Every structure is written in C-alpha cells, then in structure tokens.
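For this view, one protein chain was removed and the others were kept in their places.
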Amino acid sequence: MARHEAFDGGEETRQRITFTIDGEKITAFAGQSILEAADAAGIYIPRLCDVEGLDPQGSCRVCTVKVNSRPVASCVHPVSADDVVENDTEEIRRWRRDLIKMLLHEGNHLCPICEASGRCELQAMAARFETLEPDLYPYLQPVRPVDASHPDIMLDTNRCIRCGRCIRASRDVDRKYVFGYIGRGIHKRVGVNATDLAHTRIDLDDAAASLETCPVGCIIRKRVGFFAPIGRRQFDLQAPGDEIEKRKGEGK
Amino acid sequence: MKRIATVSLAGCFGCHMSLLDIDERIVDLLKLVEFDRSPLNDLKSFTGRCDIGFIEGSCCNEENVATLREFRKQCQLLVGVGQCAIMGGLPVMRNAIMHSDEPLLECLEESFTHGPGVYNPSNEIPNDPALPLLLDRVYLCSEVVRLDYVIPGCPPSGDLLWEVLSALVLDKPIHIPPWMVKYD
Partner (left out) sequence: MVNVVCSKFNSDRGRLIDILLDIQSTARHISEEAIEEVASALGIHRVEVEGVVTFYSFFSQTPKGRVAIRLCDDIIDRHAGAEAVGQVFSEALGIGYGQTSTDGRFSLDKTACIGMSDQAPAALINNEVAPSLTPDTARRIALRLVQGMPPESLFEDFGDGNNSHPLIRSAVNNNIRLIGDILLAGDIESGKGLERAFALTPERVVEEISGSGLRGRGGAGFPTGKKLALARAFPAQRRFVICNADEGEPGTFKDRVLLTERAELLFDGMTIAAYAIGASEGILYLRAEYSYLRGYLEEILARRRASGLLGGEIHGSKGFGFDIRIQMGAGAYICGEESALISSCEGLRGEPKNRPPFPVEKGYLGYPTVVNNVETLCNISRIMERGGAWFASYGTGQSAGTKLLSVSGDCGKPGVYEAPFGLRVRELLEMVEADNPAIVQVGGPSGAMIGKVDFDRRICFEDLPTGGAVMVFGARRNALKIVDAFLEFFIDESCGYCTPCRVGNVFLQERIQKIMNGFGETGDMDYLESLSRTITATSRCGLGATSSRPVTSSIQQFPLVYASLTKEPKDGLHAGFDIQRGLEISRKIARRQSMIYDRRYGEEDGQA
C-alpha cells in the first residue's frame, strides 16, 4: 500500500530537498512526512499510533516535534525545504513523557498480568521516558467489558490506547473493516463491526490481529499467551527505534 | 549512616524478595545504612526517624493507611517501590470488579461465600476483630501521602533497586536505563 498517494510518480521524479533535525542536515523527498524522512536518515522519533505499512493517523501525538518553532505531529506533517525541526529537546521530551503517562493513566495497564508485557510498545515507551518522579496524574481505572466471544481472538479495550492501528489494518490491508471508532471524547473507543467479535469476519491471519498491529495488550490471541520466554521477548532484546537508529550511516 | 525502613502494604512481598536479589551487595549496603523498621529484620515499629522509607504495595485496608502515614511521618524520603505502590497493581483490580449498589459486600461475598469454587458451609465472611477493616476501594499510596520517588517494575529488579538505593544513600543523581524496567 502506498503510504502517501502523492508519491505515486515514483522515486526518480520526486524532488529532493534538505532540512535539519536538531541541527543535523537531512535529505528528504518533498512532501514526505518528517517522521518518514527521519526514519530514512536513521533518526528515531518516538511514536505509538504510527507503524510501518499503515497510513499515518496523527492521533497519539507522541511524535510531536517543532517545525520552525511550531509543534506538529511529525507522522502527518509534510517536510518542506529548509525546515528547522527540533526533536530531542528537553521541552519535547517532557511533552512526550506527559502523553505516554496520559495513556498509561487512561486505561488499566496492569503490566504484571498482561500478556503483552515485554512486547508492549506503550510499556517500552514508558520505560524510555520513565523518571523516578511520582505520578501526578490520576488513574481513570475504566471498567469496560472484555469481548472474549471469538474462538481465537480476545479484545480487552481497558488496555486500548485508541491508536487505531487495528482499524486501519483491517480497513486498508485486510479490506474487512472489522473495527471502527465509536463514542467521543474520553468515551471514544474501538468498536467491532457486529454485536461482538465472534460475529465479525476477523481471522487469525488478518493483519489486524497480527502481533505488529496492536501496540498494547488489547487484541490478544488465545492459547498462545506468553509465547516468548522472559528475556527473549521483543523489547527484552531491543528498544523501540533501535532498528531505525541502526540505519544511521548505512546506505545514506 | 543512613537509616532505612521498609514495609509491604497491599503487596505480595515480591519487591522485598527482589531487594534480597542484590545478593552480596547487601554487605556493602550494610556498611552504609542501618535498617530500622522492616520485615527484613522483623522490627515491627520505628525506633526513630529514618532517612529513607521503601513502600511496597498500595492501601486496601485501614492498617495500610495507618502504616503509610506513619512511614510518611518518620521518613525523610518516601519511595514507592513497584507497580502496586505506584498504580495499585493487582490489588487495584478490586476497583474494577465492584459493580453493584453494595460493591464491597459484593466483593466479599464473591470471595468468601458465593464465588465459584468457594466452599464455606458457615456462609460467613471472616470478621475477626483483629482483622483490619477494608477500605471502600483500593487507594494508591500517592492518594494518601506525598511520595518523593517511585521505582517502577513488578518487581523492580535487584539491580534496579540497588541502583536507586545506592544513589539515594550516597546522595548521587539517579539514572534508570530503560532496559532495567521490567514487569515480570
């Protein structure tokens, strides 16, 4: 799937421009998102709702950077020539930390009992921005029913961070539209396209049900829980963004 | 010499077990600190003011509250240790399973009289006067007192506890590498 329809003309025809991230000069294609350009250059901008292979949505705001002094979500903001982007500054780290904490406090993130522990992007991101300062935010402790109706897949939206990755994966990759947003404001949540998950067309092979899609433990595959032993889970072995930062210097 | 106190409120003592995981470093530690009230030495009340208090667990009954308040009074720095102290951990799940008009009663009945797998011919909820009264819901430590620091994890590893404790004892800045924070 083309991440940005505007680039259908092919790479050769795209205009190359330069801009800076934290003072470092970066080459990019005009119209490419800041986050994509940064990824290609081996600079990791933390993100939760954005994932490779899906159209960006710009909802978690963790990827917020400053472009020419103005804050924008880098996953949906096209880069322009000579943009001055700030990414890893004290102020922006503070925003990101606040946003991660908001998500942690909004849901019930009981890491000790969660199957996604060790491969959870929210958990890994929290560790990245962890401080020893005590939490000041209240915990909202939501009580939402768990949908265990489906034989293979379970949905616990108490852990959902509204990233919409399952919605986009099901809609754009699987072409099934199993998920969609319902409600608004603090009551906004992910709903299913039927009375319950068992009555949708979701399947274990769907991109929407894949391990890469749900960044937390909201979509759970039954009977395969805790499949990776402690010490060999995704984020035991590497931190989010490691593979992007490895690109630095390679094939630049 | 710094004086340290530790306690487990509504927790599983896992964080205390983890503290023992600092292994032989405890010998170094004991050169620098003196343990006051703590399950580690079975001292059940304070002998005097302490520099650092380690709190494991959250507050699910009145005794937890009284203990926590006592720790706040006696300790210069109060450190919440582990997920239960920070966000309630497993005990806080009680807050999510109480739905009726009498949520606490419902919870007790499910545990002791009507719950699946419960065999209790007397049909009574344990109510010995020595049992502390339960709170209407589980409260986080930070709702009851001011905490100065928290150490995330379930449990925080011995290495992480050592990192933080040694920094606090030596009055050095604390830094937690992300890979040290684990929940298993």
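When the chains are written out, they are named A and B in that same order, and each has its own residue count from 1.
Heads up, the rule we're going with is that a contact is a pair of C-beta atoms (placed from the backbone, for glycine too) under 8 Å apart; a residue touches a chain by one contact, two chains touch by 3 or more.
Since the model is a prediction, treat every value here as computed from it, not as a measurement.
**Q** Which of A:51, A:85 or A:103 sits in contact with the chain that's absent?
**A** Only one listed residue reaches the unshown chain, and that is A:103.
**Q** Just checking the interface: what residues of chain B touch the absent partner chain?
**A** Considering the whole complex, chain B reaches the absent chain at 62-63, 65-66, 69, 72-73, 78, 102, 104-105, 108, 125, 127, 129-137, 139, 142-146.
**Q** Could you pull out which residues of chain A are in touch with the chain that's been left out?
**A** Those residues of chain A that touch the unshown chain are 58-62, 64, 71, 73, 76-78, 94-95, 98-99, 102-103, 105-106, 136-138, 140, 161-162, 177, 179-188, 191-195.
Rule of thumb we're sticking to: only the chains that are shown with their structure count from here on.
**Q** Could you state the distance in Å from the CA-based centre of chain A to that of chain B?
**A** Comparing mean C-alpha positions, chain B is 33 Å from chain A.
**Q** Considering the complex alone, what residue numbers of chain A touch chain B?
**A** Touch list, chain A to chain B: 104, 108-114, 117-118, 123-124, 126-128, 130-136, 139, 141-143, 158, 230, 239.
**Q** Flag every residue of chain B that touches chain A in the complex, lowest number first.
**A** Residue positions touching the partner: 80, 83, 86-90, 92-93, 95-96, 99, 140, 142, 146-152, 154, 164, 174, 176, 178-179, 181-184.
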